[in-house]
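First, the structure itself, so that you have it in front of you.
The complex appears here without one of its protein chains, the remainder shown in place.
For subunit A:
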Amino acid sequence: MLSSPTVRASLIFTAVALVGLVFADIAITAANPWKDLGRFFLGVVTPDFFSTEGLATALLRTVAFAFVGVALGSVCGFLLALVYRAYPVRIFCAFIRAIHELFWALIFLQFFGFHPLTGVLAIAIPYSGIFAKVYSEILEEADPEPGRLLPPGTGVVSAFLYARIPDCWVQMRTYTAYRLECGLRSSAILGFVGLPTLGFYLESAFSQGHYSDAGAMLILFYVLIATLPLWVRPKLLPVYVLGAPFFLGDGMPIVWGNVARFFTQDIVPAPLKGEEGWSGMGTWLGDLFITQALPGIWNTVILTQIALVATGIIALLAFPLISTHFGGPVRRTSGHVFLVILRSTPEYILAYILLQLWGPSMLPAVVALALHNGGIIGHLIGRQSSSIVLRPDAPTGLDRYTYELVPRVYRSFLAFLFYRWEIIMRETAILGILGIYTLGFYVDSAIQNIQFDKAMVLILITASLNIGVDILGRFIRKKLALQTMPTC
């Protein structure tokens, strides 16, 4: 068994996570964590839909920002996908998607302020990078045969539209629909930094312990996502996309002088602005690196590795919940509901909730990341396992799970897991804003201290770390010959 490369890779990653656990700060510091958790669940089952003024508007804004952001992102992403072969384009896309939506929002907030553009761009920019990558992968994998059959002299555009697009259309549509769901989650959490979406009210309700209000908001959010296929119809899509910009709200006017100031002064490193000039840069950067970037990177990496393995464990435990090989329809349906809830709750919100209830340590973050990502992967391999046909005399129960199903889905399970590695790290960094000492904590501190030069350097470091993990993940997937699926 040890000779199998996938087993070896799994063991190595598990070992790294176990070593990480030694260094990680894992604790429940709240005196009464279960009492609070109980109050929270009580709040969820006794939701109060009417106490929060402006809740309906917040939902509307959440949807509007998601639609405008994702639409803009998919259009730009598609255009970028056409030139994705060019190396600089790849680097550019990798870079813009390595920066989390919340970081983009924090940057735009500094010069656009509370203008709708802040929220729209915060979603559209990283999504463009992701769309560019996935669209180009889909386009590349399209069957070249129809193109070869075209008569000579067919124009490039016609060939592309008639021979390439039809083959990719379904996959692109599915992926775009999936991103719309992600867009709703992103849009909701933008409220945590002050945009007028659901997160704004959710944060207020939680921090004040109004669990019934928070429960109502979460329920509405789940309903919104679960009913997505019902109200997002191809025919209605143009209506939504054209209508959405009108529901973003007014916000505050943009003062363009602020934009110029941000780029020419705010983000210029402090020594360059002062008398020291370039000679002071070494000390400035060194100091920033040792006191903030290094501890931030250390904690981000440890937390990511633990969360990655925990995600794997949750996914393996969760997939039988929806697999047709176990249980009857009732259990499968409840399994579905459970996994949909896990995957619909953004990690950021889950982590926020758990942090409020258990107190600050890495534990809430690990649990949040593992539940959300494990829910997603569990859902995907659960569906895949249902398509496996077993012999009529195949064992049942635990034996069926360990000897029949897990080995059969293990390779795609690993593929999904390594695919999400970078995503988990991106989220890990951002959870620092909630007070866990990952890179996001230091970025947030720099922004709170109005030191945007430091914040920008730290964001660049975070982005490089993500790009590094992305490359490593792809290398491992290639090494293990794992097939990648972009729809994850």
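Quick note on the criterion: a residue touches a chain if its C-beta (ideal position, glycine included) is under 8 Å from a C-beta of that chain, and two chains touch if they have at least 3 such contacts; residues count from 1.
The working rule: contacts and distances are computed from a predicted model.
Entry comment: the absent subunit's protein name, as recorded by UniProt, is "Putative selenate ABC transporter substrate-binding protein", drawn from "Cbb3-type cytochrome c oxidase subunit I", "Acyl-CoA reductase", "Isoquinoline 1-oxidoreductase beta subunit" or "Putative selenate ABC transporter substrate-binding protein".
Among A:Pro238, A:Pro329 or A:Pro392, the one in contact with the hidden chain is A:Pro238.
Of A:Thr62, A:Gln110 or A:Ser323, it is A:Gln110 that touches the chain left out of the display.
Touch with the chain that is not drawn comes from one residue among A:Ala17, A:Leu72, A:Met217 or A:Ile476, which is A:Leu72. Mapped onto subunit A, the footprint of the missing chain covers residues 25, 29-32, 36, 68, 71-72, 75, 109-111, 113-117, 192-194, 200, 203-204, 207-209, 238, 241-242, 245-246, 248, 250-255, 258, 270, 359-361, 435, 444-445, 447-451.
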